[in-house]
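All protein chains but one are shown at their positions in the complex.
Up next, subunit A:
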Amino acid sequence: MEDDAPVIYGLEFQARALTAQTAETDAIRFLVGTQSLKFDNQIHIIDFDDENNIINKNVLLHQAGEIWHIGASPADKAVLTTCYNKSESYCFLLSLAPFTKLGSFALSLSVSLSLDSRVVSCAAVWRMPSDWETGSHESPDDSAHNPQTLELLCHLDDSAHSNAACVLWEPMGDGKRVISLADNHALLWDLQESSTQATVSSTATLEGKGQLKFTSGKWSPHHNCSQLATANDTAIRGWDLRTMSQIYCIENAHGQLVRDLDFNPNRQYYLASCGDDCKVKFWDVRNVQEPVKSLEEHSHWVWSVRYNHSHDQLVLTASSDSRLILSNMVSISSEPFGHLVDDEELSEGEDNHQEDKSKEPLKDSVVSTYEEHEDSVYAAEWSSADPWLFASLSYDGRLVINRVPRALKYRILL
């Protein structure tokens, strides 16, 4: 059972933002947002042809700025959100006045130009042009032809709250509600009129001493999507979206910064987190004193943790040690004893019987370590179409598509 070799795709720019196209359940499709300060940023739509092991890409321009976070609507394939940095370097004309003020000082240092520029983090909802697919099919390899541009639906900023760290879509929702995390605020937006208008319906504010700032968050798919988990510094907090109040708090969840969170799709109280202490921890939010389980496989900060959407024992972690690790956490999964085989299936044939006999109780283990990246891996995502497939993105713009090893896949399935 040879496993297929990983498929590698290189972007021209550095990149951090990766998401699966959530609403697309037929094609294996990932969206990547690039980070470049000098060129127009792009969104790469990457289609993976599973049968031929080929990648098809389409590029859409995202001229607003470098993309730090990307999220795909669960309802509409064409709608997505980005968090981006807008560097307002053009405003140096406006800053001539401050330049003259600083004039004497600047001249003494023989500096010819002084920039008073600002970098602003924004969030927005976009729609892909409807014909991006047909347009690219005509000349798939022609990178010279002008790529199409994303159509802006609305901004998710208001004057009071800016610096969005990430935007979260309501899981399995109708694509009408998003949450953006900006500084120390969590904003719940209602999108109206085919997402062209966004209004803040409620907000929650993190209060405490010092400059608190959300680093990441996750909208729980359980409890009717009424819960949100956020990370700031070393703490993880749970919020009730109906009252916008805190419901639990895991202080010092990690020794250092918490980088990412994910909810177990099948067990409502289970939550995975990762951070700068190189650890991945699994929590039962009903008991926040101790993690249920803690892994320490990476040799540097762990930036992303993702549960498989269907088989929650499979956990993917990405780290700045340039590695991607797939772990099999059977003991805390929703199927701790493996797949329960029906009696009918048992009587089907001898093959099944033999399989059963050879099947030992599975143990928590690292399934494999993927070392295709040569720079820090900041994002990893499971495909929404094929549960056995995942993509990872490293800073140098390398996207790698991998599959769960077949041996493990069959063990889980059979």
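Simple rule for what comes next: contacts are C-beta pairs under 8 Å (C-beta built on N, C-alpha and C of every residue); 3 or more make two chains touch, one makes a residue touch a chain; residues count from 1.
Following the convention adopted for this analysis, contacts and distances are computed from a predicted model.
A.B. asks: Name the omitted chain as UniProt records it, choosing among "Exosome component 5", "Calcineurin B homologous protein 3", "Vacuolar protein sorting-associated protein 51 homolog" or "Cytochrome b-245 light chain".
C.D. replies: The chain we cannot see is, by its UniProt record, "Vacuolar protein sorting-associated protein 51 homolog".
A.B. asks: Touch as defined at the start, partner being the missing chain; which of A:Gln256, A:Ser331 or A:Ser368 qualifies?
C.D. replies: In the full complex, the listed residue that touches the missing chain is A:Gln256.
A.B. asks: Specify the residue from the set A:Val59, A:Leu228 or A:Cys278 that touches the hidden chain.
C.D. replies: A:Cys278
A.B. asks: Please output the residues of subunit A touching the missing chain, sorted low to high.
C.D. replies: These residues of subunit A touch the chain that is not shown: 12-14, 36-39, 85, 87, 89, 105, 109, 111, 115-119, 252, 254-256, 277-278, 299-301, 320-322, 371, 374-376, 395-397.
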